[in-house]
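Okay, here's the structure, questions in a sec.
Other chains of the complex are left out, but the ones given are in their true place.
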Amino acid sequence: MPNNPLINAWNAGRSTLNGWLAIPNASTAEVMAHVGWDSLTIDLQHGLADYQTALTMLTAISTTRTVPMARVPWLEEGIIMRMLDAGCYGIICPMINTRDDAVRFVRACNYAPVGTRSFGPIRAGLYAGPDYYKSANDEVLSIGMIESRQALDNLDAILDIDELKAIYIGPADLSLALGCTPKFDQDEKPVVEAIEHVIKSAKAKGKRVGIHNLTVAYARKMIALGADFVTVASDMRLLTAGANAVVTEFQNSAPGNETSDTY
Amino acid sequence: MPNNPLINAWNAGRSTLNGWLAIPNASTAEVMAHVGWDSLTIDLQHGLADYQTALTMLTAISTTRTVPMARVPWLEEGIIMRMLDAGCYGIICPMINTRDDAVRFVRACNYAPVGTRSFGPIRAGLYAGPDYYKSANDEVLSIGMIESRQALDNLDAILDIDELKAIYIGPADLSLALGCTPKFDQDEKPVVEAIEHVIKSAKAKGKRVGIHNLTVAYARKMIALGADFVTVASDMRLLTAGANAVVTEFQNSAPGNETSDTY
């Protein structure tokens, strides 16, 4: 099995850029994969793809060197293991709120004797080769989301789970949990402080850290704080923003406002 | 059957903005429909959707007041009539190069005695009501593409077909036909002159005119020349442009270049 390029990058001191796939479609995934993100995460939680569609999206990502990952809908073993078998190099799991959640999650991501992941890497094996099972426990990223008050309370206990390779900060849920506005690129103080606290604590325990952002500018700030990987926007947000810009420009340039009609 | 809102707008002297759907997916179509385009065209020719997917996209567009249209792959009766039955208010047909092409096309778009369109508006009837057949010939837009040297040669003969309601200029194919670079928002002289000639000729014969553009600025120039409806970009182009911008910004802002890391 090839080394996980994300781990390589982080070990080399480079933070990585993650793209986010909410559109349930292989063609958009293929286009996104050609753009040059370090990794692409198929979002099976708040995104619109189910396993069957995600499978075709993973194939699309494999037309490039972009690292495929997935966010699963919930801490449910079935879908975690299926996405790993389908070739994901990392799983982001929502709402890791307690030590028990973290233990259950890493067990699902690791083969025996570490965990209870069942063997059968039908598509992963196509890419990782016959020795996949030997290094999968090392190369597959189990990434637990820290995004609730309960998770903040149990942060150290969660971070103490050795097999948990990284955490991922969900700013919107964390905001709600702290009585703030659910959004990315937060500037409300309680959330900003919580994010800083989580990043600092995770780095202190040797965990990798990721966070979801809306803009590159904010993502760069998170990297400066210690984030190893940052997500910016999503395919659906980029599409919507682009379309809104065109429609707005068209409406604002209606005849009365035009200053030029030659080329 | 309700009047075609595009015809209403044009009759009122307002040019309309058309969005372009190349992504074969109902969820992106639904998002696009909510953005406010006057019409959305599902591209079955150079886009990626087939009939079955286009059907779900038409449903998605019907969650809004946006007018649904389709570009068919070729002058083939089967798909033209299926898209009309599925609820399109307009069909853009590629490569209408001769008078015979135009006749065959408008026959496919019109019920007897005008044409040979077969009756069975299974989804169109859901929206247009039981009297659909009475006004469909008037409200459905048959839009022939002018995009080859042969079409330029036969322009008047094509424009003389009464039932052809509009033409649509394909700048990329027209460019190739004239030995120029296949692209939108053309500034190469032979293409610019051909576009002006086509628009002028069509307006002189009372035809509506549409054209594909990359930017609003160019689209506005086309409107100034007489275009009744203009397409700007496409869902796939907007997504690609947005994603490229993020990746580029991220790469350009790598540590060495950062000037700020606080918020």
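A few notes on this one:
We just call them A and B in the order they show up, numbering each chain from 1.
The definition used in the following text is that a contact is a pair of C-beta atoms (placed from the backbone, for glycine too) under 8 Å apart; a residue touches a chain by one contact, two chains touch by 3 or more.
As the structure is a prediction and not an experimental result, all values here were calculated from the model.
Every protein chain here shares one sequence; 2 sit in place, and the complete assembly counts 6 copies in total.
Here is the rule we go by: only the chains that are shown with their structure count from here on.
Superposition on CA atoms relates chain A and chain B by a rotation of 180 degrees, given as a multiple of 5.
Chain A and chain B have centres, each the mean of its CA atoms, that are 37 Å apart. Considering their complex, residues 17, 19, 23-25, 27-28, 31-32, 35-37, 48, 187, 192, 216-221, 223-225, 232-233, 235-236, 238-244, 246-247, 249-251, 253, 255, 258, 261-263 of chain B touch chain A.
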